[in-house]
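One chain of protein is taken out of this complex; the other chains stay put.
Naming follows writing order (A, B and C), and every chain is counted from residue 1.
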Amino acid sequence: MTTIDTARLVAMFAAIAADISADRDRLCALDGVIGDADHGIAMELGFAAARDAVAGLDPAAADPTTIFNTAAKSFLNAVGASSGPLYATAFMRAGAAVKGKAELEDADVVALFRAMAKGIQDRGKAEAGEKTMIDAWLPAAQAMGDAAGAGTDLAGALAAAADAARAGAEATKDMIAGKGRSSRLGERALGHMDPGAASAVTVIEAMRRSLAG
Amino acid sequence: MTTIDTARLVAMFAAIAADISADRDRLCALDGVIGDADHGIAMELGFAAARDAVAGLDPAAADPTTIFNTAAKSFLNAVGASSGPLYATAFMRAGAAVKGKAELEDADVVALFRAMAKGIQDRGKAEAGEKTMIDAWLPAAQAMGDAAGAGTDLAGALAAAADAARAGAEATKDMIAGKGRSSRLGERALGHMDPGAASAVTVIEAMRRSLAG
Amino acid sequence: MQTKKLINDGAKAVDEMLLGVLAAHPRHVRALEGSPRSIVARHAPRPGKVGLVVGGGSGHEPTFLGFVGKGLADACAVGNVFASPPPDPIIECAKAVNGGAGVLFTYGNYAGDVMNFDMAAEMLAMDDIEVRTVLTTDDIASAPADQRHKRRGVAGNFFVFKATGAACDRMLSFDECERIARKANDHTFTMGVALAPCSLPQTRRPNFELGEDEMEMGMGIHGEPGVTRGPLKSADAVADEIIDRIFGEMVPSRGDRVAVLVNSLGSTPLMELYILNSRVAQRLADAGIQTHATWVGNYCTSLEMAGASITLHRLDGELQDMLDHPCDCAMFRAG
Partner (left out) sequence: MQTKKLINDGAKAVDEMLLGVLAAHPRHVRALEGSPRSIVARHAPRPGKVGLVVGGGSGHEPTFLGFVGKGLADACAVGNVFASPPPDPIIECAKAVNGGAGVLFTYGNYAGDVMNFDMAAEMLAMDDIEVRTVLTTDDIASAPADQRHKRRGVAGNFFVFKATGAACDRMLSFDECERIARKANDHTFTMGVALAPCSLPQTRRPNFELGEDEMEMGMGIHGEPGVTRGPLKSADAVADEIIDRIFGEMVPSRGDRVAVLVNSLGSTPLMELYILNSRVAQRLADAGIQTHATWVGNYCTSLEMAGASITLHRLDGELQDMLDHPCDCAMFRAG
């Protein structure tokens, strides 16, 4: 078992930023169908800001909590929108969950996912099934905890999380929205994937690649 | 030689209105290239108003002058624009040229064309070659006078006028505009027929059919 | 193919716009030093006056920042295009306009705005600045009447801001200002229709698709889908459909008084708006409703979207008083 140091976390933010940027136009198009067409822009802006901010930290002085808090603040200020407070809260909770650690062990990564999902939920008050990013983040965190509890290694648990996120995002197509812009659409939202759930898959997949050994 | 009574003149305005209406979109398109795309609308409006106004006159009481003056007024008030004063003046001069006549003889028709061309020129101050409707009306009036002077019958003289108008309109393609909206275009107006000259051909052709016994 | 825009760089559009606003309206607004997305009225703060902070995404100009000035909003927190501002500029706005009598946040009811403004309010509470929030929820197309709290805030913002700004300008108490803001919102009913999409400066792609002869009733001001899509109707039919729905909620009686806003979503020109207004005026007259004032033009836009919205603001003596109160803002004057 290798541990994850701050450099790996910095690299993780760079990886997320790159993948989200590549995904930008698809996310805007998804948001265009049931929202205001800017989700890809918000996510790209947010993760670019987070990437730059954490890359600018003194690696010697920064611990994981600092990394996550820095990401939270920079993401929030670059974005606003819905994604800003949601991801900012996710990262602040992630920072709190790994408080005091110099490097992250497997169990910390599990805690991190759980904290992020919880943070998004606390901030946005969305329940599962309301067609939001929560429908990717909750099952991902759940699957990760289950896999880890069943003795699966980190790579396996992360893969389970990514799979669960994908399935969760897919499932948003059959949901009527209870939160966010599309909540005014009623049945017209049916058949369309929630953009926030779609981007959550991209984020979680990038985290998987970065954190799995 | 038959004479032209007021009923024939009323019918002539109906004929012009019908042909101009059928021509509306082409005239708008021509005006769109070097002007403001509304020439077909103005002409359609104007001749529809003239047609209705002269049709509303008491045929027993109306003489040709009344017909033309009524057409002038109704055309002008329906249209404004450039075409309004130009055609209104043309008709007022036509009315003056046939003053006192109960019916028109061949020579009156020749005078009518000359008066209309002169009216347009007096109102708009355009010279031949400035890429305006004058470049159809002047040669038409000239050809008509020449033909009549050479002893051609009315039908022949009207045909000569229509041919000259067509040639004149065609020639506007090679002109740089000196009057009207397209006069700010310089060389960019080259290659495009003047919409007012184009509509003059339609008007003159409808007059030819109506007046050539 | 990208849509055409007179911009330099999509990512810089909002900040460059703000430079242009500050250059054009130096007598009305300033940006806070160190917080360029906080636009504050020249005259603010005023001791003892409730501060009014509005805000939201960019792209709706003159909403929101155009309503900053004397007699209306004291400050505006400016977000990215169609995106709520983050808490920081909101916090700075609130601090800058705090006159010690409390700060009112009034903005459209969108998840993103609510989260960011609430975060700001929480942080301000730690600094002992009391903040209260009144959400605008005038878009009757966005939720049933019994779920008014779920509705979006759209062009009717204008009347809510106007009434609230007047209340604050008259130095009414925090309670009174809040009450008037809520009442103004309760008295405001809007519905819109879209004919063609807009495009974001960063993507320059149409943000939704509409068939060549289609329109969308109930379209939101960010291109969010509305309630129904159907063939393009005449101006009278559109006005009738909107007025019928508004009357269904407002339940007017003969002798009622209203103010009217016929608003362009961006590229629909004044000619079409006034044609709509001619029908609106006729419907109001037919119903025996008195029109106290009418505004027609670009008040709450969605960049260059084609379409319009109609808002009725039902007046009582108090709201009429607030509406008639003079204001002098960067992009709006009245009274």
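The rule is short, and it goes like this: a contact is a pair of C-beta atoms (placed from the backbone, for glycine too) under 8 Å apart; a residue touches a chain by one contact, two chains touch by 3 or more.
Just so it is clear, the structure is predicted and the values come from calculations on it, not from any experiment.
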Going by the touch rule at the top, give the shown chains the omitted chain contacts. B, C
Touch with the missing chain holds, among B:P85, B:G145 or B:G168, for B:P85
Where B:T3, B:T66, B:T152 or B:S183 are the choices, the one touching the absent chain is B:S183
Specify the residue from the set C:N8, C:Q147 or C:S173 that touches the hidden chain. C:N8
Options B:L45, B:A143, B:A164 or B:L211, residue touching the unrepresented chain: B:L45
If the hidden chain were put back, which of C:A166, C:A181, C:L195 or C:I289 would touch it? C:L195
Contact residues on chain C toward the hidden chain run 1-2, 4-8, 13-14, 16-21, 23-25, 58-59, 61-62, 66, 81, 193, 195-196, 201, 212-213, 215, 232, 234-236, 238, 260, 262, 266-282, 291, 294-298, 301, 303-304, 306-308, 331, 333
Hidden partner chain, residues of chain B it touches: 25, 28, 32-38, 40-42, 45, 76-86, 123-124, 179-185, 188
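Methods note: only the chains that are shown with their structure count from here on.
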Building nodes from the protein chains and edges from chain pairs that touch, which of line, ring, star, complete or other describes the result? other
Using CA atoms only, can you tell me which chain is the most central one in this structure? C
Name the chain whose C-alpha centroid is most distant from the C-alpha centroid of chain C. B
Taking each chain's centre as its mean C-alpha position, how far apart are chain A and chain B in Å? 74
If you average the CA atoms of chain B and of chain C, how many Å lie between those two points? 54
For chain A and chain C, what's the span in angstrom between their mean Cα positions? 32
Could you list which residues of chain B touch at least two other chains? none
Check: chain C positions touching at least 2 other chains come out as none
